[in-house]
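Reviewing the structure listed below.
For this depiction, one protein chain was excluded, whereas all remaining protein chains were kept in their positions.
Naming follows writing order (A and B), and every chain is counted from residue 1.
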Amino acid sequence: MMNDMSKIEPSTAVDAIKIQAKGVQVFYGDNQAIKDVSVDILDKTVTAFIGPSGCGKSTFLRCLNRMNDTIDVCRVEGDIRIDNEDIYDKRIDPVQLRAKVGMVFQKPNPFPKSIYDNVAYGPRIHGLARTKADLDEIVEKSLRRGAIWDEVKDRLHEPGTGLSGGQQQRLCIARAVATEPEVLLMDEPCSALDPIATAQVEELIDELKLNFSVVIVTHSMQQAARVSQKTAFFHLGSLVEYGDTGHIFTNPEDPRTESYITGRIG
Amino acid sequence: MADLTAGQNNSPKGGDTADAVRASLARRNRKQKILQGLGLGAIGFAFLMLFILVASLVSSGYQAFTQTKITLEVYVDPEEIEPEKLPRGGFKDVLQASLSELLPEVDTSDRATRKALSGILSNGAQFDLRDRVVADPALIGQTITMTVPVSDPYDQLNKGTIDRDTPEQNRRLNDAEIAWFDQLKAEGVISKPLNTGLVTNADSRFPELAGLKGALIGSFWALFVCFVISFPLGIGAAIYLEEFAPKNKVSDFIEVNINNLAAVPSVVFGLLALAVFIGWFGLPRSAPFVGGMTLALMTMPTIIIATRAALKAVPPSIREAALGIGASKHQVVFGHVLPLAMPGILTGTIIGLAQALGETAPLLLIGMNAFITSAPAGPFDSATALPTQIFIWADSPERGFVSRTSAAILVLLGFLVTMNAIAIYLRNKFERSW
Partner (left out) sequence: MTTFVFAALLGVSILGYLLNRRAAAGLRADGTSLHSLPGYHGLFSFLSTLVPVFVLIVLWLILQGPVIDHVVMSGLPAGSLDGLDTGGRQLVLAEIKSISRGQIFGEPEQWKMDAAQRYLELHQMSGWVLLSIVVILSLAIVAFARSRVGVEFRARHSVERIVSGLMIFCSTVAIFTTVGIIAALLFESIRFFEMVPITEFFFGLNWEPQIPLREDQIAAEGAFGWLPVILGTIVITVVALFLAVPVGLLSAIYLNEFAPDRLRAVAKPVLEILAGVPTVVYGFFAILVVAPAMRSFGASLGIPVSPNTALAAGSVMGIMLIPFISSFTDDALSAVPKSLRDGALALGATRAETVLNVLFPAAIPGIVGGILLAVSRAIGETMIVVMAAGLIASLTINPLDSVTTVTVQIVTLLIGDTSFDNPKTLAAFALGMMLFVVTLIINVFALRIVRKYREAYD
């Protein structure tokens, strides 16, 4: 199987389908925010959702770990499967799902706790560490994966809110990977960051795809082109086009995608 | 980064995340259930307390809304009541004679029995009769029909709060007295009409006569004075602080002052009123005017805070629009901003006045807990207020006052609910979102 699928991008590991969405519709009260979206997201790949603001890309992203459950008026229809398991099944506990599908938000949101406690929070509540040493190890590993270990290793017990914006965002990424998720959702993770911090986070995303299936929402086409292998273009709540990033950016099939990429809508 | 590969073989922790999560999930969900249960219990407790509070007041208070009365045929005996001696006369004896007619077998030859017999009637009955005869001396020598309250123990007996099975010595009425009452009841002269005296009588030592008229009027005057003082002062202060005051130390100080004033214990305002208004200015004690001034000082911070919030809610665009066509700052504020903020201000004022209506401690200190048997004619007369009347009655030992107290509280709560309902209505009707 590996051999069949890895023809296109030999370096990017397995081409197995991780998330499978079929006919997804999302309503906020009476307003339909997502119209009949179907998409297959691959494992160990970076998939970018692009589109003009208000096109529903963040809403769709939040369906994938059921964060929309926290909004009372929000209703999700259709079928979303992760590892062929219906995540909107009644038997699925959103808590369990979110441990498996981590998320990083637009604005860095470290808890008002120490750096260590921020990262250790997930493993603690999920009971992933048996001993203090285990936990120390997880924290260190996660911070290294978040490419922030060297900057904070001497002040692990200072508040996470004291870091700079870029550091905070990488701390949040470290916090998200600490629970060993299989999918990592990133909702415009760089929009609140300066160019240098953005570059650091993008570099990080590139490394993360070795272990996770990464889905990133971005309003920057350059960023999508830089970090992703697959790109999905959303417009007015619909999925217009989905395919290999190189293909979408050089040879879009839908005229709307082309207009967006060439800057005529957005 | 060498450790990146570590993700694939995190075996030391035994299995992957999903397993660990699944293992602990039941325990974590149980914890959540416990927290939810505790929260629901807390809310339930608050509900229960409110329910018990209201239920206990209603169950003990509803009886005060009726009053046991007795209808007598009174022969106004010219031998006992002589026209030239009015208003003095043997009114009590006349009443007792008419009672004896209803209970012919009672031997009234000894004083003690006569006294006990008169005890059926309220002490106020003789004054009722006196007033009628004084108003119309032609009644002397005639037989008139009077419906008068019975005294408190018989009222309680009729309402069932005196247990007939209690041993006689522990009961407020002895067996003979209960027998009299039963006989009177059998003769159909006992009635239990709506107790209008509760709002038309002033205070009295006798529960069956005590009413809230004085307290209602006293509270009215106090609130009126409170409103007249605190409403303009509060609005003026709020407009100045919100729209005109330069942002400097002085206005900061005023603001801190107002916020703190809102949290000063009410009894301290009572001390202020006692020392300054009564002690230094020599204003009369127990007067609703002084009470109103004290309440005004307490209500003002509430009104200021509400007014400022209402002013803040008016969008700057309105101000800019008016300024843009050449209105002065004053014209903008008084012509545009203030009218738009008025519903919010009124809502806050009504809520502040409702609080003032329930305030008790400061009124106690300025002597509005005096025993006064006539309603005040103006804001400078001695008076009680509704909450202080409740306090006085709650302190009275007679059984009848327990239900009167509850009834008075129900009346007070009725006023508060009405005021708050008006405030909510105003808020919903005129509130606009910009």
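Some points to look at:
Criterion: a contact is a pair of C-beta atoms (placed from the backbone, for glycine too) under 8 Å apart; a residue touches a chain by one contact, two chains touch by 3 or more.
Everything numeric here is computed off the predicted structure, so don't read it as measured data.
Of the chains displayed, those contacted by the omitted chain across the entire assembly are A, B.
Of the listed residues A:18, A:44, A:57 or A:98, the one in contact with the hidden chain in the full complex is A:98. Of the listed positions B:103, B:116, B:140 or B:233, the one in contact with the omitted chain in the full complex is B:233.
Of the listed residues B:91, B:154, B:220 or B:391, the one in contact with the hidden chain in the full complex is B:391.
The missing chain, though absent from the display, is touched by one residue of B:254, B:340 or B:422; that residue is B:254. Although one chain is not displayed, chain B still touches it through residues 21, 28-29, 31-32, 35-36, 38-43, 45-47, 49-50, 52-53, 56-57, 60, 232-237, 239-241, 244-245, 251, 253-254, 256-261, 263-272, 274-276, 279, 281-282, 297, 300-301, 304, 328-330, 354-355, 357-361, 364-365, 369, 387-388, 390-391, 394-395, 402, 405-406, 409, 412-413, 416, 420. Within chain A, the residues in touch with the undisplayed chain are 65, 67, 70, 72, 95-100, 102-103, 105, 107, 109-113, 121-122, 125-126, 172, 175-176, 179, 185.
In this section, only the chains that are shown with their structure count from here on.
With centres taken as mean Cα positions, chain B sits 61 Å from chain A.
On the side of chain B, the complex with chain A involves touching residues 1, 3-8, 10, 12-13, 16-18, 20-25, 28-29. By the touch criterion given at the top, residues 93, 95-96, 99-100, 125-130, 134, 137-138, 141, 144-145, 147, 179-182, 207, 210-211 of chain A touch chain B in their complex.
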